[in-house]
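Excluded from the complex is one protein chain; the other protein chains are retained at their positions.
Think of it as A, B and C in the order they're written, each chain with its own count starting at 1.
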Amino acid sequence: MNIRYFAWVRERVGVEEEELEIPGGVKTVGDLITHLKSLDENHAAAFEEEEAIRVALDQVHVEADADLGNAREIAFFPPMTGG
Amino acid sequence: MNIRYFAWVRERVGVEEEELEIPGGVKTVGDLITHLKSLDENHAAAFEEEEAIRVALDQVHVEADADLGNAREIAFFPPMTGG
Amino acid sequence: MSVTPLVRVQSEDFDAQAEAARLTEGRKDVGAIVSFTGLCRDESGTLSALELEHYPGMAEAELTRIASEAIDRWPLTGLTVVHRFGKIPPGENIVLVIAASSHRRAAFEAADFLMDFLKTRAPFWKKEHLVSGDSSSWVEAKSVDDKDAERWLKSGSTD
Partner (left out) sequence: MSVTPLVRVQSEDFDAQAEAARLTEGRKDVGAIVSFTGLCRDESGTLSALELEHYPGMAEAELTRIASEAIDRWPLTGLTVVHRFGKIPPGENIVLVIAASSHRRAAFEAADFLMDFLKTRAPFWKKEHLVSGDSSSWVEAKSVDDKDAERWLKSGSTD
């Protein structure tokens, strides 16, 4: 799965995007966040304030309990500040 | 006193403005309307739907019970439809 | 540093872009500009023109009173109102309101307020001239316009 990061989430993880194999037990967005936090210190730092993280699955906003399904792309980012 | 008319009030009275001596007993806008209606058929027709008439005294909106005071100009017109 | 509204009543068309530029040029405190343009419209194809009659002197004075009230109620950096008079064919501009502020809510509300009160209090009257040449008729005031203006009275008691 293609994972993308934006704004300060991107800066903390240290990469704009990465391709990861999703382990079998990871079914929801929340499961994936837990998995990502376990990868290394950078990911752990990025997801430290978990309630501040917004998620888009195939470019559509979703909540943490959303099923990953067959999505090809997931993105993590802070609350938006455009406009 | 200078009396001005606009839109269909102007068309019914037949003049854009007129200079009139105000009789001693005429104190309020309402008194003046009663007086104007008595002048001729045109004025009577213009003020027939009295509740539809708006009034400005020296270019400020007022109600029918407003005192004429020392105003130099009064205007009568229908509800406004600008914008 | 009170803001002075720019109010103009004119027969010629206006340039919305130039009026908006006037509210931002040389300054960096404007974060939001809301511009309203009202046009002469004719969905049925029967209208040849709207003729706008106005009360010279009072039109400018009343628009300035409404604009000044908007400036009292919202933290604006600038406010412009231009209203045309005379014959205006379908598709042409009638009125322009531009409100500028640091914040978008103030700009939106001030422009909205200004249009609501302009409709019910500014001394302008529209007459419809038809393509057919049939007798022209005065546009009737709409009660919905009064209701729009009343919205602001409910929330205005703290001023």
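The rule we apply is simple: a residue touches a chain if its C-beta (ideal position, glycine included) is under 8 Å from a C-beta of that chain, and two chains touch if they have at least 3 such contacts.
Values in this document were obtained by computation on a predicted structure and should not be read as measured data.
Trainee: Which shown chains does the hidden chain touch?
Mentor: Looking at the entire complex, the absent chain's contacts are A, C.
Trainee: Could you pull out which residues of chain A are in touch with the chain that's been left out?
Mentor: 4, 6-8, 56, 59-61, 75, 77-83
Trainee: Across the whole complex, list the residues on chain C that are touched by the chain not included here.
Mentor: Within chain C, the residues that touch the unshown chain are 16-17, 20, 24, 27-43, 45, 90-91, 102, 104-105, 107-108, 111-112, 115, 148.
Going forward, only the chains that are shown with their structure count from here on.
Trainee: What chain lies farthest away from chain C once each centre is taken as the mean of the Cα atoms?
Mentor: A
Trainee: Nearest whole angstrom, what separates the Cα centre of chain A from the Cα centre of chain C?
Mentor: Their C-alpha centroids are separated by 48 Å.
Trainee: Using mean CA coordinates as chain centres, what's the gap between chain B and chain C in Å?
Mentor: Chain centroid spacing, chain B to chain C, equals 26 Å.
Trainee: Of all residues in chain A, which are in touch with two or more distinct other chains?
Mentor: none
Trainee: Specify, in ascending order, the residues of chain C that touch 2 or more different other chains.
Mentor: Within chain C, no residue touches at least two other chains.
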